[in-house]
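What you see is the complex with one protein chain gone and the rest in place.
After this line comes chain A, so read on.
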Amino acid sequence: MSRFFATGSDSESEESSSADEITPKAPGTTFTKQSLLLSDDEEDTKRVVRSAKDKRFEELTNLIKTIRNAMKIRDMSKCLEEFEQLCRAFLKSKTIVDKEGVPPFYIRILADLEDYLNQLWEDKEGKKKMNKNNAKALSTLRQKIRKYNRDYETEIASYKENPMASADEEEEKDEVESGSSSDSDDEPADAKSFLKKKSATEAPPPNASKFLKGAADEESSSSDGDNEDWDSDTSESDSGSEDETGRSTSMAVNFLKKTSSEGDRHTSEKKKEERKKRHKRKERIEEEAEEEAQEEGEGEWEKVKGGVPLVKMFAKGTEINTTVVVKKLNEILQARGKKGTDRAAQIELLHALANISNENNLGEGILVKIKFNIIASLYDYNPNLAAFMKADMWKKCLDCIDELLDILFNNDKIFIGENIAEDSENLASDSQEYRVRGCILTLVERMDEEFTKIMQNTDPHSQEYVDNLKDEGRVCGIIDRLMAYLEMETKGSTEEVCRVYLRRIMHTYYKFDYKAHRRALGLQGETKSEQDAEESEGEDSAFIMDRLCKYIYAKDRTDRIRTCAILCHIYHHALHSRWYQARDLMLMSHLQDNIQHADPPVQILYNRTMVQLGICAFRQGMIKDAHNALLDIQSSGRAKELLGQGLLMRNMQERNAEQEKIEKRRQVPFHMHINLELLECVYLVSAMLLEIPYMAAHEFDARRRMISKQFHHQLRVGERQPLLGPPESMREHVVAASKAMKMGDWRTCHSFIINEKMNSKVWDLFPETQCVREMLVRKIQEESLRTYLFTYSSVYDSISMETLKEMFELELPTVHSIISKMIINEELMASLDQPTQTVVMHRTEPTSLQNMALQLAEKLGGLVENNERVFDLKQGVYGGYFNRDQKGGYQQKQGGYNRDQRGSYQQKQGGYNRDGQRGGYQQKQGGYNRDGGGYQRQGGYNRDGGGYQQRQGGYNRDGNRGGGGGYQGQNRGGYQGGGGYQGGGGYQGGGGYQGGGGYQGGGGGGYRGGYKGGYQNQDRRDY
């Protein structure tokens, strides 16, 4: 450790010495080391260039060496290869070459190579002997170098005139190679003089007394340590760089003065060192750069630690007043953002400055200004966007902001704003208001972002995360205070208030308000203890959300804040099971229409909200709504990504490192995550409750569609298992339950859905576990009853409702209502016999042969349709009124299909097409809209309105039969549309079309329309 300090001061001294003697050599000047630091900046940049040059030149010389070797053994292909590399390398070092001129060794090799090639070319004999590859390489190389050398004609000519001088240089170059590679000093030095010089520098120091004085305890101890592990690589290279520094005599003084212990070391270890030096050369050069960076930081830090009094920032005796401090502040700030500025030191400096101004009672104005800058530099501490703040920095930052807020609260007179010009600031006078440039809101926002970043970068399963999370309270506190501050008159514009409100909302919306929850429950029961009662004081988060959001709705002018606020509001509602409010807000905001234009974080928020909404609907027993809300997120299979809760493994061509970084930054911190298993379970269970009865009802329907692809996929996976063990995972449970439900066995289904495992995995995660479970049981009973009736109605003549009641453990009215509903919806061909409380089956379900005939009729309809189109084409566009009408009908049907069946796929495809970054989050475009017939009633009505018209057409043309069909179609379509069964209206409309289209398909279509319409109408008339 201490060795670093030693070397640190080393390089320090080197820097200062090479800084054109700006730094005074004599110790004890009034110049502090601080100023030294500031003046060093320029020097630094120069040094970087120099080392780059070294590196480049060495690369070139190495290449040249290999070329020469290849020339010697007449390996032309190797020569060519290396030459090409050389050209490339030379091109790379162009900037340096521009500055320094074309290096002589480069010209030399060009000239030599050309001569050599010409010579070979002349030598016909030798050429014949060459193998094919070599000969080929020779000719190419010759052409190449001729072309290349044209650019350097003058240099080569001058070289050829005076090859000796260049050769000298070359020698020198060799020396440089064998000696120290950093030959940046203009004066050429051969090895001997170099060594001599060094020995000179290492001669007994002239001012030994100073050396003794300057050598701190740690220094000497460090030298001890160094002596012990002398042969380590680093120490080698250290000493190497020391050699370098020791090369100029002017340096030596400084060098010895500061790190005399090094001198000691040199004398004792000189020989050893020299022996090793050769081996370590390359490593050293590489390490040099790194070390320098380290040294800088460490070196300065050492100084501070070394107890140089900070007050000395100002010359002694200077009167410290506002202007001086501001000047100093600006001076410090100038270093900001520059390369090589030590950010930590800068923060220290600013702190010191703050203390000074405090000590000198310069007033709050200047203090505020300094504080602003401290916080800003804290944020600057991390050079890139991805890195997050260290814990101590973070703490400092929080403290600082707290203090700043304290000051602001205590002084009404301070006026801050980001649009106050630098020169109109008023930091000094007490009489007027202070005017300080700066925006506290931005700082707090940045702080909030930093907090998110910290949370993102902490392992969510560690204690550290918990510790970090504890800071959330403070963050919220700060935001609250800021809110209070900005809410004060004249302190914040509405825009700013909106922004801070949004921050507040962002910290509130995802938290379940247990207090409010308990209070709601506590109204009936006793409050547990005094403390609890006390705790439950304070506003409900619902009120807060309401107040803040409404303010934003009213005042905000940027769309983004409002959108976020709405989404958070919905989320919050949904989280607290206020389903109707949440739903209404979602529908009123029309967010689904244009969310795909929003930026990814907002889309993520939208996805989160939709999911929460779906889960809320599920808890309320609105299974269809839950399913619709979750469909888009779940059907993609990328829920994790869409919710910003993790990246999916994808191959690299789809996402490069840059994109990955961006995506990582979007991730939602762990404590805000929505449980994915819960999400999937809710989705699958709702899909099961919808799909199983539907499947049972449409067993023979050719045009049956899946309600949920995902669910079917799970079922298929389940079927593919060769050996079916007891379910383990959540999915297996749902699949097993679905199978039981298919048979109408609700007890088994129930035991699969609600049991120990599922409780611990899923259901216990809900706040109102018991309610949810009760709801679920009930739903399972009802849907099982429906499934049972669908599946087995054909084997019954009549069923007593009493029996059903017992079978499914439902109350008689419920059974009655379910069956009635089924009959009304024409799902069950039966009638209720009131006196005996039985369901009498009509046995009018078409047999499989009839079903087949219906299908065939449908197909024939399509065939005729297609045929008509061929005919149309033959006839031209004016194919007659009749045909056009037909086409209209056809399109209508197509439309219906599109809307329902393919709609979702298309949507998905859209999502996939849209590439990478954004694509992922856009998926869910108005999904809710699309099939949410439930709320978007208009869609449903429209659709089946169209169906009705269609049917009307049929009626006109075809009299009674078509009319019957039409009537029925409309009826069904209407119901289905209202129900929002994934656009069932559209589907039924298609069916209706068949009825209407019957007349043209001849027997088939007419049969269908008449047949169905006939008996169903009759049925209805019966009861």
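Everything below uses one rule, namely that a contact is a pair of C-beta atoms (placed from the backbone, for glycine too) under 8 Å apart; a residue touches a chain by one contact, two chains touch by 3 or more; residues count from 1.
As a working rule, contacts and distances are computed from a predicted model.
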Name under which UniProt lists the unshown chain, selected from "Large ribosomal subunit protein bL19m", "Eukaryotic translation initiation factor 3 subunit H", "NADH-ubiquinone oxidoreductase chain 2" or "Proteasome subunit beta": "Eukaryotic translation initiation factor 3 subunit H"
Interface residues of chain A (partner: the chain not displayed): 847-849, 852-853, 855-856, 859-860, 862-863, 866-867, 869-870, 873-874
